[in-house]
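Complex shown without one protein chain; remaining protein chains in place.
Then we have chain A:
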Amino acid sequence: MTISSAPTSQSSVNPLKALAHLSWPWRVTFIYLFFMLLVPLTALVLRASTVGPAEFWRIATDRVAMSTYEVTFVTALIAALINGVLGTLTAWVLVRYRFPFKTVIEGILDLPFALPTAVAGLTLATVYSTNGWIGSLLAPMGIRISFTRLGVGVAMLFISLPFVVRTVQPVLQEIEKEVEEAAWSLGASRFQTFWKVLLPQLMTAILTGVALGFSRAVGEYGSIVIIASSIPFRDLIAAVLVIQRLEQYDYAGATVIGTVLLLISLVSLIAINLLQAWGRRYEA
C-alpha cells in the first residue's frame, strides 16, 4: 500500500542490457495492466463523460446522493480519526510495553485485513444488535448500533484500525531511545517528551495511516451493507447507492456516483503519496 522508497542506485548495470534482459517481465506487466486496469478505468470515465456535465452534476448532487456522501465521508473521517488516536496508542503499547497476550493482540490486529468483510459485517451486526453481546448492554441506555449510522461507524472503525497501527509501529520502533533520554535529561516530563519530541516524528505516519484508513472506509461495502439498514438519509452509504442504482438498471446514476467515489479515492491516494514524500523530506 505504501509507495516504496527510492530505488537503490544501480550504476553498474548497463541499462540497455538490463532492459533487454527484462523485456519479458515488462511485456507481461504492461499487457496485464492495460487490460486489467486501464481498460476498465477508461470504460468508467468514458461512460461518465457520455452523461454530459449538466446531467452529471444533477445526478451527483441530488438529495439522496448528497446524503450518502455526508454519511460516507463524515463517518469515515470520524472513524479514521478515532483510529488515529487509538491506533497510535495501540502501536505505542505494542512497541514499548511487555504484557501478557501480546502476541494474541498482534495477531488479532490483522483480522480486518484477513477476515472477509461479509463475515465481519455478519458478526458485528450480531454482536452490536439489541440482543447481541455488546448491543444488549447499550440498549437500556437507548443506544442502538446495528441498523443505524453508528453501525456504519463501527464497521468503519473495524476496517480502518490496522492501517494506523501498522504505519505507526515501524516508525515508533525506529525512534532511538536516546532521543527521549536526551529530552528527559534536559528536564522534560514524560508528557512533554511525548508531545514535543515523539509526536512530531510520528505525525506523518499517523496522518498516512488515517488517510489510508479513511480511503478504505469510504470504499467499504461488504461489512456495511450487512450492519446498516441502508435507508436513505439515515445510514445509506455511497457504495450501497451505486449497487441500488445498478439493480434499478440506472447505469448513468451508478456510473456518476461511482465516478465521484473514484475521484475521492484518487484524491486520497495523491494525498497519501504527498504525505509520504513529505515524511521522507529529510532523507538523502
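In this section, a residue touches a chain if its C-beta (ideal position, glycine included) is under 8 Å from a C-beta of that chain, and two chains touch if they have at least 3 such contacts; residues count from 1.
Note that contacts and distances are computed from a predicted model.
Chemist: Unshown chain, UniProt name, "ArsR/SmtB family transcription factor", "3-isopropylmalate dehydratase small subunit", "Sulfate ABC transporter permease subunit CysW" or "Acetyl-CoA acetyltransferase"?
Modeler: "Sulfate ABC transporter permease subunit CysW"
Chemist: Tell me which of A:L44, A:V74 or A:L199 is the one touching the absent chain.
Modeler: A:L44
Chemist: Quick one: say which of A:A65, A:V218, A:L236 or A:L275 touches the chain that got left out.
Modeler: A:V218
Chemist: Looking at the full complex, which residue from A:V71, A:V154 or A:L275 touches the chain that isn't shown here?
Modeler: Only one of A:V71, A:V154 or A:L275 touches the chain omitted from view, namely A:V154.
Chemist: Looking at the full complex, which residue from A:V152, A:I226 or A:L275 touches the chain that isn't shown here?
Modeler: A:I226
Chemist: In the full complex, which bits of chain A touch the chain not displayed? Write them out.
Modeler: 1, 3-4, 7-10, 12-13, 18, 21-22, 24-26, 28-29, 32-33, 36-37, 39-41, 43-44, 47, 86, 89-90, 92-94, 97, 99, 103, 105-127, 132-134, 154, 157-158, 161, 181, 184-190, 193, 215-216, 218-222, 225-226, 238-240, 242-243, 246, 249, 251, 254-255, 258, 261-262, 265-266, 268-269, 273
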